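Only one structure is covered here, and it is reproduced in the block below.
Left out: one protein chain. Kept in place: all the others.
Chains: A and B, in written order; residue numbering restarts at 1 for each.
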Amino acid sequence: MTSSTDTAPSSGPKYPGGSGGQRPPAVRRAPRGEPLRRRSFVARNPSILWFLLALSLFTLGVTVLAEATGTGLLSTSFIKTLGKTLCLCLVAVAMDVVWGYCGILSLGHMAFFGLGGYAIGQWLMYARTEQIVMGNLDGQPIPATPQEISDAIGTQIFGVVGASELPAIWAFAHSLPLQLAMVVLVPGLLALIFGWLAFRSRVTGVYLSILTQAMTLALSLYLFQNDSGLRGNNGLSGLQNIPGYENTPQATLSISFFWASAAALAIGYVALAWAVSGKMGSVIRGIRDNEARVRFLGYHVESYKLFVFTLSAIVAAIAGALYYPQAGIINPAEIAPIASIYLAVWVAIGGRGRLYGAVIGAAFVSLLSSWFTGGGAPDIELGFYTVQWTDWWLVLLGLSFVAVTLFAPKGIGGLFDLINHRVMPDREGDYGPDTGSWRTEEGTEEEPPR
Amino acid sequence: MRLLTFLVVCLWLPVVAAAQDLQSILQTHAEEAASPSRRTVGTMLDDLAASGLPGVATFLERYQDRDVVQRAGDGLFFYATKSGDTYTLSDISTGEEVGTAPSSEITEIRPNGGVRREIAGTLVAFQLSDPDIERRQTAVEAIARSPSADQLAPLRTSIETETDPALLARKRQLAGILAASFADSTADRVAAIESLSGEVSVEVRAALNQILSSSTGVATALPDGNIARTFTPGSDLTEAEAYDQLVEEGLALPAPTRADIRNALAANIDGGRVGGVPVARLDNDETRDQAYGALAADGIVPPRIGAAEQSAALSAHVFYEIYDEDDPAITDAARTALSEVETRVGMGQMVDLSLDGLSLASIYFLAAIGLAITFGVMGVINMAHGEFIMLGAYTGYVVQLFVPNYTLSLFIALPLAFAVAFGAGVAMERLVIRWLYHRPLETLLATFGISIALQQLAKNIFGTQARPLTSPGWLDGAWVVNDVIQISYIRIAIFVLALIFLALILFILKRTRLGLEVRAVTQNPGMAASMGINPDRINMLTFGLGSGIAGIAGVAIGLYAQVTSEMGSAYIVQSFMTVVVGGVGNVWGTLAGASLIGGLQKGIEWFNPSNTLAAQTYMILFIILFIQFRPKGIVALKGRAAGD
């Protein structure tokens, strides 16, 4: 075995579609006879520690500056924005697992996010309305029957769409535990069924992306109808009022939700990082890079995809369930296809295939977006024209997105590689489940035999 | 209304005096004219009609309207308008004012209802046989608007003399409709009704429905008459509805509602108790009924009518629907005829729906064919395709700003939109897509970035409100086959445009050097390059072609929908569906996909016309399921060439 050293033949194999015949630079080599000792999960993934450290510091800083718990330097609405951003980071992490690791570009993940929001919104709205209704009925000479209470709640909630009865999908809305279960079950089941159908028929690549987009479009169109039972285009509102905490100031609620979001992000991050590490991660990335090969190794690829898809849908739903009480309102526009595309944009800008990249992308782009569209950015005088960022932000975002795709496919996360002088050994300027990751079709002969 | 129309028409015509003038005819029948009776007026009317004088119609109109007076002194007849105590008189032949007269000298002629019907009959006959075809048409349409029994005979008479074939057909049709309702004998009516069953027009359906008009009722026993049907409470109508009907007819006492009971209880609280039940316990229907029962027993409130009493009341009555027409033979015939008509209408609607589906399919085809070329032939996903459609539509709008002639501007806009979108496509291919070949998901995202930038750019330039793209006058209106089937010219034009592009694309791909090179590069870029084909150039041209067609589609869509910055995104998902369902890499596949999606959307809308959102939802669900069974689309490449 003499040929197996670090000198590679200069006429190495061409990696199709990617960076030509370039060979990845050599990396630190494990010494011969590397000990068999298995390192712990965190030790093998040091970025998790760094991430948790950064998140804790951030949370601590915000807590100190918040109104309810500290100096009050940050306004309540800004705390809410930060809390929402953390939820967006969580859904971006889920998206990264599906796309960056498993190679499924889902253009429908915000549907799960929105469904989570709807599920928790149902309880928030029901419980809140119930309190109002009970307050009204207390003044009556005769105590109300359960039917009357339910009718009154129905009228209160659905008066806006000209209905008064609680639809069947509100059957569990009275119970927080049941509705919390719905947060997980409804999106999880949708992902399971949709994924099963899609993966079973081996729909892959852009076809799958278009199909997921169709899914979210269908869902949002459905919810736009008044007879969907979720108040049509009015959506669910007043979600910022938490039943049972009427007297708690929004400042306190906002920091509590911020903490909850931070905790959810931390837990979700670690859990997903664990799920995509080790052999599981190996198989998932294998599916991304060469699905057929994984299949011939005896893995039932569809189950894995379904597992990852459903898992990330559930995480997305949980993120949504935390997001919408902070946003206060949810309507079908929130799950329009465009939202999911933005999610993909965040992950791409942050850097695919690394969970912290997704977090950075989501936080960076969404905060920047609210700065620009919120009028925070100063206008630019060009003499003949004034660039108002509320009008031009999307143009900038669109073009910078093109630029990132073209010139920095690793996204912002790629900067960490430069800082670390660490070259990602697995990638050379190319990402994703496409030919870019050196996927080659095997078992086909190049030309039909004659 | 009809008379007024006649009046206006008549007054506009010059009144020419003839040898035998109106006045003299009237003087011949002076007695009948002055105090007409239904039995005697006929001869005078016949004479008038036979005279053929131009003023007769006007006279009859005004006669009917009680505008004609007789001057006591000479017995002459005039038209008169009364102001205060004086009448202004006009000559009945010329309509010229001839002077005034005090009311004492004037006798107003007041034809009674019977006489006026006679007059109307003659009048209609007169109009229907008028030498001027326009007046005949006006008369016929007036009859069609408000049919009545007395028009039947004159209409039938006029048919014999009618010369214009189209009007003759119309008169026959109308006579049939009138006969169905107004013929004298049952046999005649049944025959007329049966002859109507071949029609689909709204008029025929209205006439048949009119014959079948009915009313519902409730009574203790089934009344005499032509009963259409009886209702069984619980199956044909709900028991609550049935009981409400009883209450409405005064046949039963209203049952207090839950709210009534609650209010009654609230009004009768006595020392924390109602009817002996503590108020605190009244939080369910059972105790409330109990308390209310106690109150009712004391006579304080009306009795609560329970379910048993209600159903007893229901079973003691019969609910029925009775025809206004008494003769069952006629209603039976009408029902049969109506069901036949409705079958025909249903078939007509199917045809109409197919035409609608076809036109929608043409739009989807136009929107998707460009995408099919870039996506199918080149394997490139262009999310900005919708924005190229928008670009084309705005090009059309801008052209119309400078060229006010809509026809001319349309013919300038079509090639210009192609050029603009072609340029944009080529620029995008060179600047972005070229660097991302073989990375389809990244292409998807990069072109999406371009899509949002272009969309926002359009919003910044043209504003958020919709801009009109006006079609030339010759595209207004619709091609009407009958009352059921019609299609607007603009949709026909789009269909034709789609056909032209189908032919053009097939021609380019199959018959030209460019098409050959495109297919070569698609199948094996390396081999094509080695044979002297420049793949970069081919890719650029193909992409430009696909984008240019999107621009043309934009003009077409803009003509019937509005031009907004978001119009592209409205079509992009459908376009992708079209390509995916049809099968990638095949023009025929796109055609099949567009037909399927267009037809399906119209079909679902037909089942649930009120809800286009639901139609789209179900269509997408269908497509998701469709992909299950044909993952490669309708026209799938098989075997190794599919490259899976």
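Operating definition for what follows: contacts are C-beta pairs under 8 Å (C-beta built on N, C-alpha and C of every residue); 3 or more make two chains touch, one makes a residue touch a chain.
As a working rule, contacts and distances are computed from a predicted model.
One subunit of the complex is not drawn; among "Biotin-dependent carboxyltransferase family protein", "YCII-related domain-containing protein", "Lipopolysaccharide export system ATP-binding protein LptB" or "Chemotaxis protein CheA", its UniProt record names it "Lipopolysaccharide export system ATP-binding protein LptB".
Of A:75, A:248 or A:303, it is A:303 that touches the chain left out of the display.
Contact with the chain not shown here comes from a single listed residue; of A:263, A:280, A:329 or A:415, that residue is A:280.
For chain A, the residues touching the absent chain in the complete assembly are 1-4, 8-9, 12-13, 15, 23-24, 26-27, 29-30, 32, 34, 36, 38, 275, 278-280, 282-283, 285-286, 289-290, 292-301, 303-304, 307, 425-428, 437-438, 440, 442-445, 448-450.
Operating definition for what follows: only the chains that are shown with their structure count from here on.
Taken in their complex, chain B has these residues touching chain A: 258, 262, 265-266, 269, 274, 279-280, 282-285, 288, 375, 381, 432, 435-442, 444-446, 448-457, 459-460, 569, 573, 576-577, 580, 611, 613-614, 616-617, 620-621, 623-625, 627-629, 631, 640-641, 643-644.
Those residues of chain A whose C-beta lies close enough to touch chain B in the complex are 16-18, 105, 140-148, 194, 197-198, 200-203, 205-207, 209-211, 213-215, 217-218, 221-222, 224-225, 337-338, 341, 344-345, 348, 391-395, 397-402, 405-406, 409, 430-436, 441, 444-445, 448.
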